[in-house]
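Here the structure comes first, spelled out in structure tokens, and everything after it is commentary.
A single protein chain has been omitted; all remaining protein chains appear in their positions.
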Amino acid sequence: MAEQQPAITLEKVCKSFGPNRVLHEVSLTLPAGKIMVMLGPSGTGKSVLLRCLVGLMKPDSGRIFIEGQDITGLDERRSAGREQMFALRRKFGMLFQDGALFDDMCVGDNVAFPLRQHAKLSEREIAARVAEDLERVGLKNAQRKMPAELSGGMRKRVAFARAIALRPKIVLCDEPSSGLDPVMSATLDELILDLHRTLGMTFVVISHDTAEARKIADYVGLLYKGELQAFGLKDEVLRSNQRAINQFFERSTEGPIQVL
Amino acid sequence: MLSRSFRWFEACAAFVEFFCAVCRCLVTGPRYLRETLRVMDLLIRRCLIPVGLAVAPVGAVISLQGAGLFRMFGAESLLSSLLATAIFREYSPALASVMVAAQAGSSIAARIGTMKVRGQIDALAVMSVDPIRYVVVPGLVACVIVTPLLSVLTTLLGLVSGWFFAVPVMGVDHGSFLANLYAQVSLVDLWVGLGKCMAFGTAVGLIAGFLGLRTSGGATGVGKAANDTVTMTIVLILVADYFVSMVLLRLGV
Partner (left out) sequence: MEFLHFVRRALVAQFNGPPPRDEFVRHALDAGVGSLPLLTLLTIFAGMNLSVQAYGTFVRFGGQDLLGLFCGVGGIRELYPVMAAVICGARIGATLAASLANMQISEQVEALEVMAVDPMRLLVAPRLWAVTLMLPLLCGYADVVGLAASYWAATEQMGVNGGTFMEQVRDIVHLGDLAAGVFKGVVFGWLVAIVSCYHGYRALKRDGAEGVGVATNRAIVHSAVLCIVLNMFLSALLYVR
């Protein structure tokens, strides 16, 4: 049964900060095992949307279902709600926009952290998994370094390794490719596709990079001014000839998306 | 070891240089008077409550413990003399300064440190505004002026709370309490107290500015600058306090 459930369903999710309306009636359904790329200009609430998905922020109204379970009703102020929320979050891996690596642990410990907390593995297995994941992101030799010694792109890759360490069902990536050189970002795309193919992970990827969207996406969404301007299968969206989509994919200044 | 002592030496040299720069800014214009007044206003408002809350209990505790002690010798009436000298000369200046260090020192250091890690200090320099003149000196001047002012207030508060715990709570006679209150206090005590406050205020302002400008290493560095400012000034205040008391005792004032 669980396979039939869509991984993520949003129903009319709204979120504002004071007068600043960030999300307005966002609804979408992402089937399990698909890759969704969410596009949108800077500051339109993409990061906020991700935070809502993992319960770091509560939407003002609307509902969010993760594999059929409603997370908007969970009250984190009560311990039962917290337990449920934590149980739910084990399905997730998340790459934060700024990495959010733990400053006081070295790279290896950062990647090992979720494994030590949740996986019943021996230290040796953990070490093997850490080495494997760091190699995947091309940081085999950085295991003993501290986050402060890394460049922005390296931090991002470590954070990606940490996000996938537990082999979660759903991986949320906030701009994995920004700050990476084209080769590295292509490698990361391959990695996402590979994980998707071999382990059937669901990905939600936030990006500014339309080439990346073309390459990896099954589903594409475009968020602008808090509203989901377009959402659907990649080919359908690209064929739909919406002006906002065209503008974004053609890197044009002409169109509905205005720089203010 | 060698590199550590070298770093220490480097820090001392930097401090001397910093100190000279501050002095130069003090004697020459332009002076940012408006900024100084703004900082003073801010400091008074921020420090008033913490300093008051910190000193009032000290008067109370001296009365509390002192009344018991003096009662053993039937010399309760002397309590107010002890209270007055202790507060005028020692606790009010020292505590007021410690609390100014905690509140004003750490917030000045944190503010300057934030500007530093965000590159605003460099931005000021690029716009040819001397950061020392613009951000350090106003804070320093404000500390020097505000600390004695606060000390006057805390002295009063300390005496009042001391009275409250001595007379209504511990049952010391009101008349003799008042009669002895000023018997041992002279004008010298007052000046010593105020002088100490100005010196300690200077220390707070200087150290906060110096460590704030030396902040490095992002957000953690800001916390460290604030933290170091407080611990260093507290050490300085206690050590200096001891030597001042010692010298005054020897001089017999």
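Going in written order, the chains are labelled A and B, and every chain counts its residues from 1.
By our rule, a contact is a pair of C-beta atoms (placed from the backbone, for glycine too) under 8 Å apart; a residue touches a chain by one contact, two chains touch by 3 or more.
Computed from a prediction, not measured in an experiment: that's the story for all the values here.
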item	value
Hidden partner chain, touching residue among B:7, B:24, B:38 or B:118	B:118
On subunit A, residues whose C-beta touches the chain left out of the figure	51, 54-56, 77, 79, 82, 86-87, 89-90, 92-94, 96, 98, 100-104, 113-114, 117-118, 166
In subunit B, positions touching the absent partner	50, 53-54, 57-58, 60-61, 64-65, 68-69, 73, 75, 78, 81-82, 85-86, 89-90, 98-99, 102-103, 106-107, 109-111, 113-114, 117-118, 165, 169-170, 184, 218-220, 222-227, 230-231, 234-235, 238-239, 241-242, 245-246, 248-249
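The rule is short, and it goes like this: only the chains that are shown with their structure count from here on.
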item	value
Whole-Å gap separating subunit A and subunit B, where each centre is the average of the chain's CA atoms	50
